[in-house]
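Only one protein chain is missing from this complex, and each of the others stays in its spot.
Per-chain residue numbering starts at 1, and chain names A and B are given in the order in which the chains are listed.
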Amino acid sequence: MEEENKKGIQELLDGYPQEQRHALAILQSVQKEYGFISANSLMAISQYLGTPVSELFSIATFYKALSLKKKGKIVIKVCDGTACHIRGSAQILEECKRALQINEGETTPDGLFSIEVVNCVGSCAMAPVVICGEEYHGNVQIGQADEIIDQAKKEVENHE
Amino acid sequence: MNIIIDGRQVWAKPEDTILLAARREGIYIPSLCFNQATEPTHSCRLCMVEIQEKGRTFMVASCAYKVKEGLVVTTESETLRKVRNTLLQLLYAQAPENPAIVSLMERYQVVPKEKLAPKEGQCILCGLCVEACKKLGASSISTIHRGVTKEVNTPYGIQAKNCIGCASCAGFCPTHCITVEDTEEGRTIWNKKFKWARCEVCGAIVGTEQHYKASTGDTQVVCPDCRRKTMTDVFADTLGERY
Partner (left out) sequence: MSKEILVCCGTGCLAKGSQFVVDEFREKLGERKDIRVISDVKKVGCNGFCENGPIVTILPDHITYYKVSPKDVEEILDSLEDTPVERLLYQDDQGKRVRSREENPFYAPQHKIALRHTGMIDPGNIEEYIKAGGYIGLQNALEASQDAVIRQVEISGIRGRGGGGFPTGKKWRSCLEVSSDMKYMLCNGDEGDPGAFMDRSIMEGDPHSVLEGLIIGAYAIGSRQGYLYIRDEYGLALHHMQRAIDDARKKGFLGKNILGSDFDFDCEIVRGGGAFVCGESSALMASIEGKVGEPRVKYIRSVVKGLFDQPTVLNNVETLANIPYILTHGGETFAKMGTKGSKGTKVFSLVGKVNRTGLVEVPMGITLRELVYQIGGGIPAGKAFKAVQTGGPSGGCIPESLLDLPIDFDTLKEKGSMMGSGGIIVMDETTCMVDLARYYVKFLSEESCGKCTPCREGLRHMLDILARICEGKGELEDLDLLEELAITATQASLCELGRTAANPVLSTLHYFRDEYEEHIVQKRCPAGACKELIRFTILEEACKGCGICAKHCPTSAITGELKKPYTIHQDVCIRCGNCKVKCPFGAIHVE
């Protein structure tokens, strides 16, 4: 598995010029491809760009789009933008946490779900919003979280 | 050019910041994160001063604001006193009982507020250690995360592969909060153990093995004193004046 990743990462790197300014874009590509940024990929990028690992680590922990830990197959993003907040997003977050028995920022033991709180996804007119995987759910009612999660579980099962 | 600080005319060079010009003149402006040897971080904000521009008063960071001909600067005022007071409170809460901050608080007669919950550790996140490591070390530490969870550490918090144990970070730290353990054998810093490199001639410690290698590239370890003696011997031989 490690060797595969190394080759994959190198191929990914070769698609970018060796310039510092591409550091963020490269990290985002790695994140997209592998779901997280491993220590190996940090070292490979460091070698490629000539940027110290500490600086890349700084970037990887600064931006929320990047993650050092692998996230669940389906990431449940509960929007806590202002419009969503005053329409009860805190409540919905609690429901998600209860349904999956994990806290925000954590992943279920089976690696299926992660919960994240995000700051405004720009769908404020349909507040409160929950994004389950790629699907947007607007005007989420109190008590609806269980439904959304069950639906997602079923879809994963159907897929497999 | 000439600028005016607290009513005094002060000579300044074109690329000077207010702080630099003031220090040269012996005018005291407090600062914790300023060090001439590194890139400035502008983070502690203790050096705030007031300037007059277009008939209005602005508060600027003197370590960042570049001088202009005829600039009028004030380093003491009621507003500045209040800001400095709160800033010192905030710094104290980050580094409780720290001598560097306590002495500043005494100077400005600031009493710590109990309501400001103290943080663990003594780091005020001035960023000097990171800059020092960049310039003099091996870029082994950096600031991680952001906002209130920001901290300084090595990647993953484990020993950094490229750290050379030079302890420049500790030397630059204004609150002396970086732990360096020096023993007969070597040094421990940022969770990494180092062995001393000792002078082959007199046995004096010249630094960690990695630091010595990084700064000289020599395989032979010779301390500065012995190196000087060797050089004077060489000169003496050349000039025929050996004692």
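Operating definition for what follows: a contact is a pair of C-beta atoms (placed from the backbone, for glycine too) under 8 Å apart; a residue touches a chain by one contact, two chains touch by 3 or more.
This is a predicted model, so every value here is computed, not measured.
In the complete complex, the residue from A:M43, A:L68 or A:V118 that touches the missing chain is A:V118.
Screening B:R24, B:K113 or B:R228 against the full complex identifies B:K113 as the residue touching the chain left out.
The hidden chain makes contact, of the residues B:Q94, B:S140, B:S168 or B:T208, with B:Q94.
Although one chain is not displayed, its contacts with subunit A can still be listed: residues 19-25, 27-28, 51, 55, 58-59, 62-66, 80-87, 91, 94-95, 98, 118-127, 135-139, 141-143. Hidden from this view is one chain, which touches subunit B at 41-45, 48, 59-61, 64-66, 79, 82-83, 86-87, 90-91, 93-94, 113, 115-117, 124-125, 127, 143, 145-150.
Keep this in mind: only the chains that are shown with their structure count from here on.
Subunit A and subunit B have Cα centroids separated by 38 Å. Partner subunit B is touched in their complex by these residues of subunit A: 39, 42, 52-55, 57-58, 61-62.
Within the complex formed with subunit A, the subunit B residues making contact are 133, 138-146, 154-156, 160-162.
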